[in-house]
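In this view, the complex is presented without one of its protein chains, the others remaining in place.
Showing chain A:
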Amino acid sequence: MNRPLPMDKPQDPASESIQAHFKLSHDSFTLDVDLQLPGKGVSGFFGHSGSGKTSCLRCFAGLEKPQEGYLKVNGEVWQDSQNGLFMPPHKRAIGYVFQEANLFPHLSVLGNLQYGLKRIPSTLRQVPLQQAVELLGIGHLLKRMPDKLSGGERQRVAIARALLCSPKLLLMDEPLAALDPKRKSEVLPYLEQLHGQLQIPVIYVSHSADEIGRLADHLVVLEDGRVQATGPLKQTLVRDDLPFIFEADAEAVVDGHVCDFDQHYRLLSIRLNGSDSVLKLPHSMLENGQPVRVKIKARDVSINLQKAHDSSILNLIPAQVVSIVSLDGQAQVLIHAAVGEEHIVARITRYSFDRLKLLPQQQVWLQIKSVSLLGTA
């Protein structure tokens, strides 16, 4: 069970890569990507819904036929529109895991697993049924029908079914997106295990920065049908920062205590833990000394080098830059700053970042446009 899946023989390094170019437009959407991906490991395709990541994956599978397309996987050309080459999906050595498992309802779990396996010549079969079943922990489900499985079990069967096709490229379209958090945590360990054992390239599409951070080696960020950034994940950014940089609603949660209430303006003052800084926000009165927790969105925080005067913005607090998260090709940069014991994140444009010449340890002023009370801690 722990030996690597014997899926692909080592080839010369030059051919161990995936080259893809797809240009597809229908209605108001255009996908135009040019990619060079490693021939091994997991490439995480990250983007918000509508960014084109699923369309792109469908192009890899041949389920979508782009007007212009070129695809070469570890030395084999699957598609080349200039030479009129288009391999239909069933001729491509792929495994495809759909968002909604997509098991055949008329076949048992075993029948589903064997569906692809039976269609591979036995000399080309590289994953024995038993191994796939063990790897995904579905041995006890083989006789069941798909409608008698939980969402997580269905997805594990779907992954095993795709592996049994002995793919040379495994494509996964948000395999966890349709699952609730509990089911997600039931499947994720299997994916992580696969990641360690698969010798073939995997393209993993997701809008969850957390999944990408846990599973991917190589990162591709898609936005509006175009590649925003691509590179090895570790070099491109620190894993822990992934959720912050991408999620539109990057935010910080900070703790403090109520220290004052202005009756006239109905403003509540909160002193942040471990500092003298005070945040003010419109709120009803709370008792002095009561612990509270507030949420500050990164996009509501801007950075000044000096204390600004005469601003309409209420909250202006000193802070120290801790770290800077910047991703090639992204227009925005995320700054982590410390205020006493608490951390606040600011999202600023790359332009402003370069103009201010920000460095770690630097003292700055944070200008906070909006603060919301999360609840009393």
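Here is the rule we go by: a contact is a pair of C-beta atoms (placed from the backbone, for glycine too) under 8 Å apart; a residue touches a chain by one contact, two chains touch by 3 or more; residues count from 1.
Rule of thumb we're sticking to: contacts and distances are computed from a predicted model.
Trainee: Which listed name, "Indolepyruvate oxidoreductase subunit B", "Molybdenum transport system permease", "4Fe-4S dicluster domain-containing protein" or "Spore germination protein KC", is the one UniProt assigns to the chain that has been left out?
Mentor: The correct option from "Indolepyruvate oxidoreductase subunit B", "Molybdenum transport system permease", "4Fe-4S dicluster domain-containing protein" or "Spore germination protein KC" is "Molybdenum transport system permease", the UniProt name of the unshown chain.
Trainee: Can you say which of A:21, A:161, A:297 or A:336 touches the chain missing from this structure?
Mentor: A:161
Trainee: Which of A:31, A:94, A:281 or A:348 touches the chain that is not shown?
Mentor: Result: among the candidates, A:94 touches the missing chain.
Trainee: If the hidden chain were put back, which of A:20, A:61, A:268 or A:334 would touch it?
Mentor: In the complete complex, the chain left out is touched by residue A:61.
Trainee: Have a look at A:120, A:286 or A:324 and name the one touching the chain we're not showing.
Mentor: Answer from the full complex: A:120 touches the omitted chain.
Trainee: Under the stated touch rule, tell me which residues of chain A contact the chain that is not displayed.
Mentor: On the chain A side, contact with the omitted chain comes from 61-63, 88-90, 94-96, 98, 100, 102-106, 115-116, 119-120, 161-162, 165.
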